[in-house]
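A protein chain is absent from this complex, but the other protein chains hold their places.
Chain nomenclature is as follows: A, B and C, assigned in order of appearance, with residue numbering initiated at 1 for each chain independently.
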Amino acid sequence: MPDKLAELRRELSIANHILANEDVVDAFGHISVRHPEDSDRYLISRHRAAELVEPSDILELTLDSVPVRKTDQRLYSELVIHGEVYKARPDVYSVCHHHSPSIMPFCITGTSLIPVMPLGATMGPNVPVWDSRDEFGDTELLITKPAEGRSMAKALGDCWMVLLARHGATVAAHSLHECVFRSIYICRNADLQMRAMAMGKLGPLSKGEIEKCAAHSLTPRTISRAWEYWARRLEKADYATGGHSPKSRPEHARPEPAKFISSHGETGGNKR
Amino acid sequence: MPDKLAELRRELSIANHILANEDVVDAFGHISVRHPEDSDRYLISRHRAAELVEPSDILELTLDSVPVRKTDQRLYSELVIHGEVYKARPDVYSVCHHHSPSIMPFCITGTSLIPVMPLGATMGPNVPVWDSRDEFGDTELLITKPAEGRSMAKALGDCWMVLLARHGATVAAHSLHECVFRSIYICRNADLQMRAMAMGKLGPLSKGEIEKCAAHSLTPRTISRAWEYWARRLEKADYATGGHSPKSRPEHARPEPAKFISSHGETGGNKR
Amino acid sequence: MPDKLAELRRELSIANHILANEDVVDAFGHISVRHPEDSDRYLISRHRAAELVEPSDILELTLDSVPVRKTDQRLYSELVIHGEVYKARPDVYSVCHHHSPSIMPFCITGTSLIPVMPLGATMGPNVPVWDSRDEFGDTELLITKPAEGRSMAKALGDCWMVLLARHGATVAAHSLHECVFRSIYICRNADLQMRAMAMGKLGPLSKGEIEKCAAHSLTPRTISRAWEYWARRLEKADYATGGHSPKSRPEHARPEPAKFISSHGETGGNKR
Partner (left out) sequence: MPDKLAELRRELSIANHILANEDVVDAFGHISVRHPEDSDRYLISRHRAAELVEPSDILELTLDSVPVRKTDQRLYSELVIHGEVYKARPDVYSVCHHHSPSIMPFCITGTSLIPVMPLGATMGPNVPVWDSRDEFGDTELLITKPAEGRSMAKALGDCWMVLLARHGATVAAHSLHECVFRSIYICRNADLQMRAMAMGKLGPLSKGEIEKCAAHSLTPRTISRAWEYWARRLEKADYATGGHSPKSRPEHARPEPAKFISSHGETGGNKR
């Protein structure tokens, strides 16, 4: 077990770096993964920009977002986003919270985010919106109280993403790699939707296409191809800082160990 | 022959890297080249992001998209795009399939892509649109079946590019270098068309200008100037990863060996 | 004292590099800091692009923008922007003047800049506009005369930013780090406001949300997390030039020494 956890910590730190390198997060935003052996715990970095997260920064927390081992490290203020989603959704093994410039215009204008290309279908047929003002009035637009986290998780329902009015988004997934994949490609879809809206009338995916495209996109085969690509980009971007960058090792191309991808198994013949 | 094929494999891997570095492809999208000695075969990478393709990843396939030599490598799912275009168009020696953010807004809104600057004329006077829904209903928006590939190739007709509704594009060319050139500059044209549409009424190229601009742009002289430029940019971007980057060698500036550019010969006095 | 000033000069040169690396300034634009021991002086670089400012370039000036020690170095022409704001606002310890492409469209069209996301609330509830033409007629659009500086400082009033019609912006803050933080995140807010305006009707922050978000965002805890992130990005970008880049040292993550942050103390339990 310790070796597996060490590997997961390393994977989670790489996931942090990829999200930073692909412009999903900047100084703010975070990603977590459920503990592979104890579903009542999750792993997340201490209070730190994703770009800088090292395996040694990663802490273990209960679903009430309390550190399992006493620590004097500072914690993210919005931990309940993660804890409350894990409580409400046993099928979820990874959660990302971000304020990407790709999705913020949707959060600011209330425009519906919809799949306009195959990989965007990973958002699912419906992306609900949650507005802190409805239930909690004027706040600092952070989800710091358990009640706020629960309310947001309720809005998420059985979807894979919820937009937070004036604030950002929360993305859920069956696995860490899937969570990174979904987060990045929904941002790409949002960018394209924005450009397309400025150009003319949208011709979005049909309900049937969304379902088929999502199923295809979320196979380990497809996800690992993208992961290998992001890892290479990261390696190039991180060259200057040497030691902490993931080398372009063959293992980056491997699908995640079965332990970490929960029930979402590989479906043999899928190709992209 | 083996030396020539080795050289072509190397060129094809560089073409992959250039397309990635110039934002035509990301984790997805691929480019192929017809076998220079056997027009019933083509070469393409195994299932892998273009950014990472090495000469040793490149496989030889029949026009039915079956590997010539048995392999346990994973293959791209949309190989029929390449095979069916090569079948339908004996004049085509290279095919690129991509989902560049530059052209996606056109695929999403159904806006016509038209030449608005000289190098954009390489798209030809007409870019048809193919919608998988018309003939095949709700799919995963991938062109994986021979019938789908044939249908798309038929829509391409004798043009050089076909837009795929909600999906991407397929580009054809007389040679590998021409295919890269056309793919990149049509993306640049698409970006400019989008910006110009937001600013005012388009004043596009006339029919006569399109013809003259395309003829000039597609001479080896012009293409090799651009190729040398992309290779230098690649060299800078790939510095971190050392071994696999194409060095800025003089040979990058040379036109392609005659074998690889098919019937499209150099026309002496052209200049840009 | 000499050691403290040397450290402040180093911090100010890093602040210059961060603003350049984050696209707030280019060849033009500058940032200053009030002298921590003598509130009638301030520190700023000699006439030089922010990207290149070294600790040894930094001069000490009186609030009349006269160098404390005779120098034959060239000075920025718009020094009075800094001197006059320090005179009018004893609570201000750092001033930044820039022409970022993010805010220029607001300066050109007269569109009101408003907080549309939490970190944008650092601009405060109101960003006034100053037009040199009103009082001074046709000028070279530079604020070079004390009367112009005073007029601009008067327009700033007790706000944290003033837009300069057709010209740029001036940002004020309690500390150097806060000034960098505010400058950068207002630019990000401006970008998002622009995108959102192109997409639909803005749903901006309420008055109460602005107040709460600004208070939270400007705590040392939040600012130092962003500073550590920018310093890492800088380190990567500056790799080529070796000696002058700030290494990713732990001290970058530390809050500013109390001396440099004036009255704006840390409020214990804040988290982001």
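The working rule: a residue touches a chain if its C-beta (ideal position, glycine included) is under 8 Å from a C-beta of that chain, and two chains touch if they have at least 3 such contacts.
What you are looking at is a predicted structure, and each value in this text was computed from that prediction instead of being measured.
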Exercise for review: Check the whole complex and report which displayed chains the hidden chain contacts.
Suggested key: B, C
Point to revise | Hidden partner chain, touching residue among C:L5, C:V68, C:C159 or C:M197 | key: C:M197
Exercise for review: Would you mind spotting which of B:K4, B:K145 or B:R195 touches the chain that isn't drawn?
Suggested key: B:R195
**Study point:** Touching residue (missing chain; options C:L5, C:V68 or C:A165)
**Key:** C:A165
Check your understanding: Which parts of chain C are in contact with the chain that was left out?
Key -> 26-28, 47-49, 51-52, 74-78, 99, 101, 104-111, 133, 137-142, 144, 165-167, 194, 197-198, 237-241
Study note, to complete from the structure: Residues of chain B touching the missing chain are 116-119, 188, 191-193, 195-196, 198-209, 212-213, 215-216, 221, 225-226, 228-230, 232-233, 235-239, 248, 270-272
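The criterion applied here is as follows: only the chains that are shown with their structure count from here on.
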Point to revise | Separation of chain C from chain B in steps, with touching chains one step apart | key: 2
Point to revise | Chain nearest the overall Cα centroid | key: A
Review point. If you fit chain A onto chain C using only Cα atoms, how far does it have to rotate, to the nearest 5°?
Key: 90
Check your understanding: Most remote chain relative to chain C, going by C-alpha centroids?
Key -> B
Practice item. Could you check if the interface between copies chain A and chain B is built from the same residues on both sides, meaning over half shared, or from different ones? Key: different
Revision key, fill the gap. Distance in whole angstrom between the CA centres of chain B and chain C is 46
Practice item. Determine the centre-to-centre distance between chain A and chain B, using the mean Cα coordinates as centres, and give it in whole Å. Key: 33
Revision key, fill the gap. Where chain B touches two or more other chains simultaneously, the residues are none
